[in-house]
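With one protein chain held back, the other chains of the complex are shown just where they sit.
We call the chains A and B, going by the order they appear; numbering starts again at 1 in every chain.
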Amino acid sequence: MFRKPLRRPRLGIGAAVALSLIAAACGSDDKSSSSTSPASSPAGSPASTPATTPTSSGDAASGDTCVDGDSVELGFLNSTSGVMAISEQTVRDSLMLAAEEINAAGGIFGKQIKFIEEDGQSEPTIFAEKISKLLTEDKVAAVFGGWTSASRKAMLPVVEGANGLLFYPVQYEGLEASKNIYYTGATTNQQIIPAMDFLKSKGVKTLFLAGSDYVFPRTANKIIKQYAKELGIEIVGEEYVPLDSDDWTTQVAKIAAAKPDFVFNTINGSSNVGFIKAYDEAGLGPDNSPIISVSIAEEEAPSMGVDLTGQYAAWNYFESVDSPANTTFITAFQAKYGTDRPTSDPMEAAYTSLYLYKNIVEKAQSFCVDAVNAASGGVTFEAPEGLVTVNGENHHIAKTGLIGQINATNQFDIVWTSDGPIEPDPFLEGYSWWDPNAG
Amino acid sequence: MTTAKKLFKSHGALIAVGVLAYVLLVWAPSSMSAFRLGNLGKYCALALAAMGIGLAWGRGGMLVMGQGVFFGLGGYAMAMHMKLEAAGPGQVPDFMVLYGDGTMPAWWEPFRSGGFTIFAIIALPAVVAYILGFAVLKRRVKGAYLAILTQALAVAFATLLIATIKQTGGFNGLNTFTTFFGHNLYDPEVKKNLYRIAAGLVIVFLVILWQVYRSRYGELLVATRDAEERIRFLGYDPANIKLVAFVLAAIMASIGGAIFVPIAGIISPTNVDAAASILLIAGVALGGRASLLGPALGAIAVGYGRSSLSERFPTQWTYFQGALFIVVILLLPGGTASLWSKLKFSMPKIRSRRMSTSPTTDVELELELEPSTPAEVLA
Partner (left out) sequence: MNVLTTPFLTGTATGAILLLAALGLTLTFGQMGVINMANGEFLMVGAYAAYVTQQVISSPGLSTVVALPMAFIVAGLLGLLLEVAIIQWMYRRPLDTLLVTVGVSLVLQQLAQDVFGAQGDPVTAPSWLGGRISVFGYEWPHRQLFTIVLALGSLGALSAVLKYSSFGRKIRATVQNRELAETLGVSTRSIDRITFFLGSGMAGVGGVAIALISGTNPTLGTSYIIPAFLVVVVGGVGQLKGTVIAAWAVGVVTAFLTDQISGSWAQVITFALVVIFLTVRPQGLFTVRTRSLA
C-alpha cells in the first residue's frame, strides 16, 4: 500500500511544510553515504528507515507516506497507441527489463517492483489524465515515461500538484527543471551544444536547420542559431514540416539549392523517413552535405530504406559504447526481446532511470518523495553509457556527450566524445552567448 | 389516459433528465474519488459538445465532423485567460518567453478580463459558425460535403495551432494553470465545484434542448432534415433553420471546451483535431443521435470507455473504438436510444413525430415519398 493524502499543499509553503513533516513522519537516521545536500532539501537529513507501518499523519501535507508490504508499485506511462507508439514502446520494453532485473536481484530497498502500465495514447491530455490516475488512484511511488515535450509539459503540473515523482527518459529542449521530475535524457548542453562543438571542430562554415514543427526543434534551433553566431557558423536556411507529414521534397530542394556544409536535423518520428529519402533522391549525402541528427538512433536508422552510412548523430549512448555495463545491458535486452533488437539512447536512459531511482531510494532509505529528493544529489549509477550522476539541484544527470557516425551495419562508430560527463545546465546559465529573450 | 400517463408522455424526457441530474449532481460527487470525478467532469464537457452534434446531426441532418474547432475556440479562450491569470497582472505567459521573444501578441490582451473571456467563449464560436454556416448552408452544401468540409476545418485548425507556437503554445498546447477565476485549482473543493459546473451545464442544456426540440422551431428543424425541398416550397429558408442549429451546436461545443480546460488542466491541438471530433461523434452515434439524452450519455460512455478500457487493455483500445463505430452504425443506427423503440416495435401505434428518433438521410428522403412529419406539424 502506498498512501498519499488527497489534499495537495499549496506549492511553495506547502513544500516546505511537507519537507519538515517528513522528518517527523518517516523518522530520521542517515545511514547512507555522504550526500551533497541539494538546494531543494531542508538542512539536516531527511533520510529514514523504511516505514514498516504506513504513516498516516499526513493530513496536512503530502508525500509523507512510504511504501509498506513487500512490494512497491511503479507506473510506466508510455504511448502504446498513436503516432508515438513507434518510439515509446521501446522505452516500455527497457523499463520492463530493468524492473525484471531489479526484482531478480532483490528489488528496490528489499521490495519487489510491481508496475502498472498505462497508455498515453500519444496525446498530452491523456498523459495528464493517466499520470493523475497513477499518482492519486494507484498511488504509485514513482512514474516512468513520457517522450514528447508536449507529454512532459502536460504531466508537469499534475506531478507537481500531487507532489509525485516522474522519471523522464528522453533528450529534450531544456529550459525546465522541476523538483518532481528527474530528467535522465540529455538537456541541450549535453547534446545540442556538443554537436555544435563537433561541427566547429570539423570546420563547418554553413549550416541548414531542418526540424519538425513543434517545440523541441524550434527551441533547439533557437539555441543552435545563437551558438552558431558565437562559433561563426552561418545558418543558411531553416525549414519545418508538420510532425505527421512525410513529404519533404519541397524543403529538400531548398537544401539542395543552399548547399550547406552540414544539415542539423531535429526532425522527430516517422517524418525522418520522408526527409532522408527525399534527401537521398536529391543527390545529397554524407559526401556533399552530411546530416547530424538528434532523433535518429539505432532503432530508426535501419528503417529509412536508404543507406545512411557516413551520416552523424549526437547522443549520450550508442549500442557501440564499449563498457561492461553496456555488454550486460545489450545481452539482457536481446535475451528478453530477441537478438535483432537494437538498443538506443532513450531506451538506455529509461533503463538507467529505474536503476537511478533504486539507488536514490536505497540511499534515502525511503520511498517518500521528499526524502528521495533530499537524497538524490550525487547519486550515481554505472550505466551502459558510462557513469552518470544525479544533479540534486536541477534533477538532471551528468552525462557524456557522444557523436556517432553510422556505419554499414546501422551501428554508430563513436567519432567524438566530450571531456568526461557534462554537468547538466538546462537553463544554459553557464553560457554567456545565450539570451532567452532573443527571438 | 390517466394524468400520470399523460404527464409521462409529454414530460418523460424531462423526468429522465431529472434522474440524470440526481446521478450527476448528487450521487457522483458523494461517492466517486476526486480523480474519477474529474474524469466525469471531462466527459461532461465532451457531452456538451456531443449534445450540440445531436442537435445539428440528429435533428438537423448536418453531420458536423469538425466540432473540435468550436470546442477548441472555447477551450483556448478559457486557457488563455487562465494562463494570463497564472502569469499575473502585466506579465506574459511562460511559454512566450520560452519559445518566443517574451512579447505577447495584442489579441491576447483582452483575455486578461474574465468577463471578456466568458463573452468570447460564447460570441467567438457564434460569429465563426454564423459566417461559416452562412457561406456553406446558403450554398446548399450538405450531407457528405458538409461532413468533409467541417472535418478539413478541424485538421486545418489543429495545424494552425501547431504552426503558431509562439502565440498558442503549438503542439504542447496550453497548460500549467494555477487558478480559475481566483480559485486555487489544487484545492479539492474547487475541483469538485468545477465538476459541478460541468455537470450542471449538461443538465441546463438538456433542459434547453428539450424545450427547443418540442418547440415549433424544433419541429421545423426535423422537417428540414427529412424533406428540405418541401420546407423550401412551404416558404421557409432551410438554410436559416439549419444555421440556427449549427450556431447553437457551435456555442455548446465552445462552452464544453471552456469547462474542459480547468478540469483537465490542459488543452492541446490533439483535443481539437479531426480525431477528437470523430470521437465526439462516436458518442453521439452510440447514444442515439436524434434523442435528447442519447448524445450526452453516449459521450460520457465513450469517454469512460476510453479511460477504463485503455487502463485495462492499454494496447487494445483502438480496436474497441473501431469496433464501436462499426457495430453501432451498422446494426443500431439510432443508437442505444433506439433500442427502446425497437423493443416496442410490436406496438402498432408509433406516431410519426416519434419517428424522429430514427434518423433518415438525404438519399432516403428521395425515395420515401409518403407524407410525413412536416405537413402535420405545419398544419
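To be clear about the criterion, contacts are C-beta pairs under 8 Å (C-beta built on N, C-alpha and C of every residue); 3 or more make two chains touch, one makes a residue touch a chain.
Computed from a predicted model, the values in this text were never measured in an experiment.
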Out of B:Ala45, B:Leu63 or B:Ile255, only one touches the absent chain, namely B:Leu63
Among the options B:Pro29, B:Gly102, B:Gly200 or B:Pro333, the absent chain makes contact with B:Pro333
Of the candidates B:Phe181, B:Tyr319 or B:Trp340, the residue in contact with the absent chain is B:Tyr319
Among listed residues A:Ser178, A:Ser270, A:Ser320 or A:Thr417, the absent chain is touched only by A:Ser270
Note that subunit B touches the absent chain at residues 63, 65, 132, 135-136, 139-141, 143-145, 147-149, 151-153, 155-156, 159-160, 162-163, 274, 278, 281-282, 285, 316, 318-319, 321-326, 329-330, 333, 361-364, 366-367
Listed in rising order, the subunit A residues that touch the chain left out are 81-83, 85-86, 89, 213, 239-242, 244-247, 249-251, 253-254, 256-257, 270, 273-274, 277-278, 280-283, 299-300, 302-306
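Definition applied: only the chains that are shown with their structure count from here on.
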Expressed in whole Å, how far the mean CA point of subunit A lies from that of subunit B is 38
Within the complex, subunit A is touched by subunit B residues 33-36, 38-39, 42, 97-102, 159, 162-163, 165, 170-173, 175-177, 184-188, 264-268, 270-271, 307, 310-311, 314-315, 317-318
Interface with subunit B, subunit A side, in the complex: residues 6-11, 80-81, 117-119, 121-126, 128-129, 132-133, 136-137, 148-150, 153-154, 156-158, 161, 175, 213-215, 218-219, 222, 242-243, 436-439
